[in-house]
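The complex is shown incomplete by one protein chain, all other protein chains being positioned as in the whole.
Lettered A and B in written order, each chain numbered from 1.
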Amino acid sequence: MEAPPVTVMPVTGGTINMMEYLLQGSVLDQSLDSLLHRLRGLCDNMEPESFADHELVYLLKGQQGNPFILRARRSLAHPTAPWHLRYLGQPEVGDKSRHALVRNCVDVAASHSLPDFLNEMGFRMDHEFVAKGHIFRKGALKMVVSKLSRVLVPGNTDNTEPLSLSYLVELSVLAPAGQDTVSEDMRSFAEQLKPLVHLEKIDPKRLM
Amino acid sequence: MGVTCVCQVPVAEGKSVQQTVDQLHKKLEQLGAVKQGSFFVDCETYHATGNASGQPSKLLYVMHNSETPLSCMALFEGGPYLTADANFDVLMVKLKSHFQNAKGHKVESRGARYRYCDFLVKVGTVTMSSSARGISVEVEYCACVVPGDCWNLMKEFMQSFLGSNVPEIPSVFTSKPEGLFAPADCMDTMSQYLELFSKVRKQQVLPGSSVR
């Protein structure tokens, strides 16, 4: 379960019903180094890679119900890389036995015309931020440690201000629906990071 | 990917769509072109359900081309265009409360793919809700990406099997701000197909031409 298998069948292709399993936490800036150290030891044998991304969150307001949210992300470090458009569904309710937050997820790689296109579709940008940090991998587990900064002048990613004095730590896995065993792997991985960072199942709705 | 020209070929007098297609195939084979599999291009139409601002909404077209099997092209008439991977279709399913698929408007063109040296010729039958509506011919000159450099060559080649039906240079090339010498890409092909499909859609159903 490395990447979503790409079907070479065009009409309504893509990978249906992928789920994101997520655990979140945060560390203070001071303890970042020790966390990175630990992650280097635990994760797959690759040089730790840093990243700098710009994320734009778009809303499409319909006549009724909740607005439709799409997240468009581009890499600042790799300007030629395709944009990443992401739809995240509502977290699945209940099921205390699961150790991670589970939500529907659609990942689309798109060309650079994405912002214009979303505007044409009726989406409006709600907010934007810059995330800079490090990314690790252990098998299918993805570990992202990032610093979030708000963009002071819209569209200008050079002029930013950190949102807080801490780093966001996210542990996530993409898996087809129903593969709840991955949450078990995530829990044991999170367990190994315990004193440094407490990764928890955080419902974004609770925070709103 | 080279420079592509898509045109509609009228059905020959007194012949069915299939017969006209067969005739084209025969001409190409006589020319020395070799058949290399088949192709298809399809197009779905979506329209926004509710829109807060109240202005008339544009139609969103999502297209696929067998030539680029991992891609999915989304277009508005006149732009902007988006190229994405196949997961865009999944996203459109998620968006169904905001964008409705006009099922009856699905148009596709299917047919044979011929290669003649650097030229790729695709002769397709355009169908809409399982009735044949016309014939599309796509000619691609793979050895060049600048339309201005090879248009005359392509025109001459098309004359050899289309005769008098050779189209003018596609407007997608001429309307670009950089002119004829901007490199062509897959979107140029798709917008030509889109143009052809909307022409076909408005057309009357051809009598007695249900496909297969």
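Just a few scattered comments:
As a convention for this text, contacts are C-beta pairs under 8 Å (C-beta built on N, C-alpha and C of every residue); 3 or more make two chains touch, one makes a residue touch a chain.
Rule of thumb we're sticking to: contacts and distances are computed from a predicted model.
Per the UniProt record, the absent chain's protein name among "Geranylgeranyl transferase type-2 subunit beta", "Probable clathrin assembly protein AP47", "uracil phosphoribosyltransferase" or "Mediator of RNA polymerase II transcription subunit 17" is "Mediator of RNA polymerase II transcription subunit 17". Interface note for the absent chain: among B:83, B:109, B:125 or B:192, the touching residue is B:83. Screening A:86, A:99 or A:201 for touch with the missing chain picks out A:86.
Among the residues B:69, B:148 or B:183, only B:69 touches the chain that is left out of the figure.
Where subunit A meets the chain that is not shown, the touching residues are 2-4, 6, 8, 45-46, 49, 51, 53, 55, 71, 73-75, 77-78, 81-84, 86, 107, 109-111, 131, 133, 135, 137, 140, 142, 144, 146, 174. Residues 1, 67-73, 83-87, 185-186 are the ones on subunit B that touch the missing chain.
Everything that follows uses one rule, which is that only the chains that are shown with their structure count from here on.
Annotation: 37 Å between the Cα-based centres of subunit A and subunit B.
Every residue of subunit B that touches subunit A in the complex is listed here, in rising order: 42, 48-53, 57-58, 60, 64-66, 69-70, 72, 74, 76, 80-91, 93-95, 97-99. For subunit A in complex with subunit B, the residues that touch the partner chain are 4, 6-16, 60-65, 68, 85, 87, 89, 104, 106-111, 113-114, 116-117, 120-122.
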